[in-house]
Each structure stands twice: as C-alpha cells, then as structure tokens.
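Report on one structure; see the data block that follows.
A single protein chain has been omitted from the complex, and every remaining protein chain is retained in its original position.
Just so it is clear, A and B label the chains in written order, and each chain counts residues from 1 on its own.
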Amino acid sequence: MLMRCVNVSKSFKVGRRRIEVLKGCSIAVDEGETVVLFGESGCGKTTLGRVLLMLVKPDAGRVFFKDTEITAPTREFRKSVQLIPQNPDEALNPRWRIYDSIAEPLRVHGLAETMNEEFDAVAAIAEKAGLKEEHLHRKPSELSGGELQRAVIARALILEPEFVVCDEPTSMLDVSVQAAIVRMLMDIQKRTGVSYLFITHDLELARAIADRMYVMSGGRVTGELRKEELRELSRESLIRCELPRVSARF
Amino acid sequence: MVFTGGGIILCILILSCLAPIAGDPCSVNMDERLSPPSFKHPFGTDQLGRDMLSRVLHGGRVSLIVAITISLLSMVVGCFVGAVSGYFGGVVDDVIGRIVDVFMSIPEIVLNIAMVGVFCAVYGVSTFIVIFAVVFTNWVGYARLMRGMVLSLKEREFVLCAKAIGAGEWYILFRHIIPNAAGPLIVLATLNIGNVIMTIASLGFLGLGIQPPIPEWGQILNSGKNYITTAPWISFFPGLFIALSVLGFNILGEGLNAES
Partner (left out) sequence: MLKVENLVVRFKSRVGVVRAVDGVNFDVVSGERFVFVGESGSGKTVLAMALVRLLPNNATVTGRVIFDGVDLLKLSEKEMRKVRNCKIAYIPQNQASLNPLMKVGYQCAEPLVEQGLERGRIMRKVSELLEFFGIGHRFKDYPHKLSGGMRQRALLVMGLSREPEMIIADEPTKGLDAVKREQVVEAFQKLGRRTLMVITHDLPFAEKVADRIAVMYCGKIVEISPAREFFDCPLHPYSKGLLESLPERGMNPIKGFQPSLVNLPEGCRFRERCDLSTARCAEEPPLLEVDGSLVRCWLYADEMC
C-alpha cells in the first residue's frame, strides 16, 4: 500500500462544544490507483484528506506512507504527496502572480536551477492544464473560478508527486474542461504511476474514473466498493449513503 | 484625503530639503535679536538673532528624519515580535502578550520620559539615545496589530497550501503572511509618524529630547516660551509646522485606511 491510515479520529472545537469530525477512519490507496472518496457535504472528506497529508494532526490513529509511519512530515514526504485544495480562490497567495504560485514548489525544493528551466516547467504544466501565458501574469483575483482551479492543479502536479489528494478538483469547471482535465490526470497516472485520492460529489464522474470507492458518512467510512460493484449500484441508494457494508476489509 | 495629506507632507519635505538655502541656523547676530518677521527674516529672529526660517526648516529635517527612523525601527521590531508571537503561539505568545500589556497600560509619554531619563542618566544625552528610547516604547502598537493580522492570516487556506507543498515555517511567515499584512501596517506607520513627531517635540520641549545646538521643533518652541509675549513668532512657527506635519500624516493615514 502506498498510503494508508488506520483508525484516525479528529475532533474540532466549535464554540464551547467539540465536534467529532472523524470517528476512526481507515482507508488505503495502492500505487497507480484512483480511489474516490464520496460522501455528503460536511462528513469529513476534506479533513480526512488533510490528515493523510499530515496537514492536520489526527487525535488518534496512524498514517503510513510506503509502510513507514508518518509522525512528523519530512521534506521528502512533502515532495512526494500533494494536495489539490477544495477552494482554489483561497488557496493561492492573493498578492502573488499565478506564475510565482505555480513555480513555488520548485523553488521550495530547489528543483529548478535556472530561470529558464523554471519557466519551461511552469509553461509546460500550465499548458497541459489549459492555462495561457497571459493568465500566468495575473493575480488570483483576476482569473475566473475555473482558471484558478486549473492553476492549483498545475501547482500540485509540477513536482510529479506519487500521491495526490484531489479535493473536488473539477467543481468549478464546465463538463468539457472537466473531461479534459480528468483525461490529463489519467494520462499522467499512466505515465508516472501516481495514485489519486479523488474527492467528489459527482457520482457519474466517480463511476467513470474510480478503481475503488470509499463512501463516508458522518465521520465514518461506511463502505467500500470495487469498480464492478460501483457500476451496478443504483443512484438512489448511493445518494442516501445506504450502502451495504461491502467487503469489510478492515 | 490621500492627496491632501500627501500634499501637506510633500510641501514640508520639500521645504526641509531646501533648508540650506535659508542660511545657517546657528549663526548668531546680536544686532538683530528678537526682530519680528520681515523681508530679510520672513519668520523673524530669536533671542540670539538667529534666523527663525532657517532654524525651523533645519529643525524640520531633524524632526522628520528622526521620526521616520523611529517609526521604521519600531515597525521592524514590532512586526517581528508580533508575527512570531501570533504565528507560533503557545508560551512565546503568552510572554510577549504580558509584556505588551504592561507597555499598553502606561501612558506613552510618561513611559517615554522615564525611558529617556533612565537612558540619559546612564549613557548621557544623545540623539541616538532619544531614538532608542522612543523605539523602546513605540514598537508595541505594531506588535499588537501584527499579531492580530497574523492570527487571522494563518488560518487562511493559502497558508495551509503552502505547507502542503513543503514550505518551512519561517518561509511561510516571511513570504506569505507578513506581506499580506502590509496594507494595514502602512496605514499604522503613517499615523504613527505623526505621533512620533509629537512625542519628539514634547520631549524636546521638556528639554529631554534632541539637544542644542541641533535645532529641533520642540526645543525651539521651548526656547521661545520666555519671549511668548514679546516675540511670539519664535514659538508660533515651529508650533505651526508641528501641527501641520502631524495633521498631514494623520490625514494621509486616514485616507489610506479608507481606501483599503
């Protein structure tokens, strides 16, 4: 297993109460796999994704990357796992040009030796994501929602990571661009063997891309479906998260 | 508002730059002592016959340079302390918070006088001591603002995303958080320069500030107080310039505030 978490839980303080957001979740993602995480709004998908990347420390439970437990994330770990955040409009520094934001991962890890090298890398990934050079010179507030979303996708992919948490990466894209971007993600997967944890609300999209799917509800992982099971499942039962406990593997 | 404030400040700055044209502020001429404003001496002369125009303009150079230096130094110190305190939180934050509370609870001018008094007693009087003493009390405002800004900025998602790509804590603090606090900081700095001009003038008036023969507005004002009935121009012109420059910086600050 490339990435796996065992029994993680997390609670947040909200006002005077504590709310339990994750109540013992375990999921695993294999190399080269696309795993969809599906569940109603507010059930803790984003939080689980962040816990996997150790951006949020779990209260209990353990996270493994390539079978070593991650307690304090190292630079190497940060380089191999990336996040495509849910809200692209808040995910980039509002004062930076898009170009700098996309190039930032390279700079942080010292991967581009010369300016030209950096520029070529940024231009290549931006083009794949359907951004033009004119967009790269603007600030985040001067792009459309979908363009921003593609900018954060480019930023996450520029390091050629091994594992990416894609948190609703196509929520602001029209279906045609969505299809193009998803195709691009799949191409990259074929080439480099990257794994995706793909969070989405779009069942049809999930059906089209998933190798496996986890269903979450109220902070728990309530089901796991293989590709074939996913095809057969009726829309209604999924929407209500009334899942039979399929293949309880953990 | 920005233009009015900026205009006033610009005028004063230009006049101060032109100060050498107005002649030597320290050349004594006992024949012309206490002469009222005239064509030769537009602002009159003082008890030693020194040209007031030249003295006020030279004083302006000193006051403005000192005030801006103090403001910038306090900004650097205050921002650093506030940012560290807000970003790392925990014990650091508690300790710094207490110190800030102590400073905030004492009226600034009292603290300044005490500080200058202490430092002067130990090290003797000099311009650097004055600057140091005022910075010592003045950084607190910046620290408070910065801490608040950082507390809200660090919850923003772009900080989390910077972490996700592997950026270090200090990198995030200096490259992402502090630059995004720049707007309110500039507003505060502008308003603060006005305050510092007042503080320096007050210290000068009390004889604790910058020492003669370097001319400085507060100290000129002080020297004129014995002649306030016979030669009011000695006090009037430095007073006017203090008021104008403080007003200028305040209007500019308010204007910048309204725009952001």
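By our rule, a residue touches a chain if its C-beta (ideal position, glycine included) is under 8 Å from a C-beta of that chain, and two chains touch if they have at least 3 such contacts.
Keep in mind that what you see is a predicted model, and the values were worked out from it rather than measured.
Of the candidate positions A:18, A:75, A:132 or A:227, contact with the unshown chain belongs to A:132.
Between the chain not shown and the residues A:40, A:160 or A:211, the one that touches is A:40. Among A:1, A:111 or A:180, only A:180 touches the chain that is left out of the view.
What chain B contributes to its contact with the hidden chain is residues 152, 155-157.
Residues of chain A in touch with the missing chain: 12, 14-15, 39-42, 46, 86-87, 89-90, 130, 132-134, 137-138, 141-147, 149-150, 167-168, 171-180, 182-183, 201-205, 207-208, 239-240.
Definition applied: only the chains that are shown with their structure count from here on.
Each chain gets one centre point, the mean of its Cα atoms, and the points for chain A and chain B are 50 Å apart. Remark: chain A residues 50, 53, 55, 75, 78-79, 82-83, 85, 87, 90-95, 104-105, 108-109, 152, 155-156, 159 touch chain B in the complex. Of all the residues in chain B, the ones that touch chain A in their complex are 156-158, 160-168, 171, 176, 179-180.
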